[in-house]
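Heads up: the structure comes next, in structure tokens.
Just one protein chain is left out here, and the rest sit where they should.
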Amino acid sequence: MTPNLHLWLIPLLPLVGAVVNGMFGKRFSRQTVSGVALTFSGAAFAKVLVIAAQFSSLNLPHVETVAAWIRAGSFQADFAFYLDSLSLVMLLVVTGVGFLIHIYSIGYMWEEDGFYRFFAYLNLFMFFMLTLVLASNYLVMFIGWEGVGLASYLLIGFWFTKDEAASAGKKAFIVNRIGDFGFLIALFLMIQHFGSLDFTQVFQIAYSRNVESGIGLLTLIGLLLMVGAAGKSAQLPLYVWLPDAMQGPTPVSALIHAATMVTAGVYMVSRSHLIFERAPLAMMVVAIVGTLTALFAATIGICQTDIKKVLAYSTISQLGYMFMACGVGAFSMGIFHLMTHAFFKGLLFLAAGAVIHSVGGEQDMRKMGGLRTKIPWTFWTMTAATFTIAGFPPFAAFFSKDAILYQAFVSPYGSWVYWAIGVLTAFLTSFYMFRLWFLTFFGEYRGEEHSSHDEHGAASHGHGIHESPKVMLIPLVILAVLSICGGWIGSERFDKFLAPALHSDSAVMESSAAAHAEPPVSETLLSGVSILAAIGGLALAWLLYLRRPQLPQEIAHALGGFYEAVVNKYYVDELYAVLFVKPLLDGSTKILWQGIDRDVIDATLDNSAEGSRKVSDTVRHMQSGNIRSYAGWVAAGAAAVIVYMVWMGTR
Amino acid sequence: MVPLSYYLILGGILFACGVTGFLIQRNIITIFMSIELMLNGVNLSFVAFAAQWHALSGQVFVFFVMVVAAAESAVGLAIIIAVYRNRETLNVDRINLLKL
Partner (left out) sequence: MLHLIVFSVFGIICVAGAVNLLVQRHPINSALSLVVVMGSLAVEFLLLGAEFVAAVQVIVYAGAVMVLFVFVIMLLNAGIEEHTKGSRVAILFGIPGMLIGSLLIAWVLLERSGTGSVAVGALPGPPKTIGWLLFHDYLLPFEVTSILVLIAIMGAVVLASPQESKQARREG
């Protein structure tokens, strides 16, 4: 007997919070708004914990249909929710980290005018993300997919009076849309060939088909799903929106662009693993895209000077790792890294926000330094996160990243090339993270005492560098603890937990089991190489930014043009502007606006009005006031009638 | 025995003269008289056909035409008097207040 878990409550509670705050928040005091926001997101978190507690007694997968939606002939899509171990992991991450970020935001956004608006949007985002995660068919997932894009747009452009913020919001939404286009076509293909979008039905059909060699239907669907994921999760070539999205407030960057929304793509690919496992070509594309993105973003990250931009490129790079994992068939490892990434990246962003808050709004790392004595709590939590992301044991990311690299090496879908690039990227990750660490917290303070311009735009603290309030520090500490311990569950136990959701008796698991029996390469050896890479990055950063701070300049000079290219993000934005944006704008201006709207539609109306005016101008001469001309017309008309009558008469 | 067509041609000539006068005369009263001429030509055709087809309705129609012509000339001449009072002229080209 499957008990009714009321899964629909989980997305609904934040939605209620969003509506209450959105409609009445303007009149509430700040405390009330925070209370409302925390209550509803906390309630969702509590419900997830309750479900987690009774998880082992449930019959999986647990599907709850709330209401019928589309019944069109043989096609049916309902509002239904789906619970299994994969959804549970995602739920815990989303609600847990989300709740912590809600708490943090109370402190961070306290001085803002749009306080209630922020929390309304934040709760709205939670609603959509939870819908996405709990969806039982691709259509409901698409609602959540689009909705988180909307929430992202609203939150990136939170300070909408600033031009850059508004443009960044637009850019995010539009680039997302391009990905969504691919997603939609995949859905259409599914409807056309499978007749359904429901997970259970689609996966059953996919499971019964043969593995495709070359490009078949499943490969096509997989590739299109990957396009959607690339848009949402900022992979090549659709990653360009994520660095710009740093215009939004830091809690937004933490929640949406680190922990949850960008991971939706990974979740979706993992959920559709049955489709991918039957389409090796699509898997290869996923792996290649992920790997290249990881390396590409890491190379850009090493030269950025804005603390948030470094973290943004780091996010893109880590997402690349997750896709690499999915691409080599280790879907559960991708989800494992997703979880640890939520912890440490969320922490990194929140801590960066605390740093920025402390120095009064400055985001350029070149103007920071020596902060470790002044903001110790922020320093220690950020240290935990930095060591984690670099991949040092026994911190969390070591386990997840290492598992990914190992699978990349041994999996039948993987190859040593993925592993090598992954290790190189790990080295670069360690390097730029420690660069950030050294530049921000060590050395001499290089900034001005009172910073005039502000990320907040309104408040500037004129009383020196100070630690953030407790309401901001507590989530940092909690996340730091999670970053340290989060990986101790171990990759094998995690894999077993997710097994009912993510495994089939595919070739992956057989060969993986065989590999476990006799590993071609020892896992310890590979881990050792990654640790070496991490240490190497730390050492290089120490050398360049602490010991001999003049070296980076000399290296930059030596590399010349190549360095310029990297600093300017390989001019990708400029390339897109020339290739896509400019032709689109020009086409829209010249063809659609001037050509069609102005010269055809408006011209038609104007010309018909003009024509009618001319006709009447000509005809009015008949009304000349001259009686004799009237007489003439009468006579002419009468003659015409007579002729006609005679003509008819003679016929 | 006069062929019917002769009567009709005569009526047609009268009608044509009436139209011509209607178009080229300058004096309003003369224009009116041309209208009367037209009506007379039509009357002749009516009576001619009535005679040929042995249908007395033709003559009854002539009767009606005459009544209408009388009424119309009465009203028309009253209008001409009113216009004359206003414009002091009977020249049709001078009555052009509606001219653009």
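All chains are identified by letter, namely A and B, in their written order; residue positions are counted from 1 within each chain.
Simple rule for what comes next: a residue touches a chain if its C-beta (ideal position, glycine included) is under 8 Å from a C-beta of that chain, and two chains touch if they have at least 3 such contacts.
Everything numeric in this text was worked out from a predicted model, so none of it was measured.
The chain not shown here touches chain B at positions 1-10, 12-27, 29-30, 32-34, 36-37, 40, 43-44, 47-48, 50-52, 54, 56-57, 59-60, 62-64, 66-75, 77-82, 84-85, 90-91, 93-94.
As for the chain not pictured, it touches chain A at residues 624, 626, 628-629, 631-633, 635-636, 638-640, 642-643, 646, 649-650.
The rule is simple: only the chains that are shown with their structure count from here on.
A straight line joining the Cα centres of chain A and chain B is 92 Å long.
Contact residues on chain A toward chain B in their complex (touch as defined above): 620-621, 623-628, 631-632, 635, 638. The residues of chain B lying in touch with chain A in their complex are 19, 22-23, 31, 92-93, 95-100.
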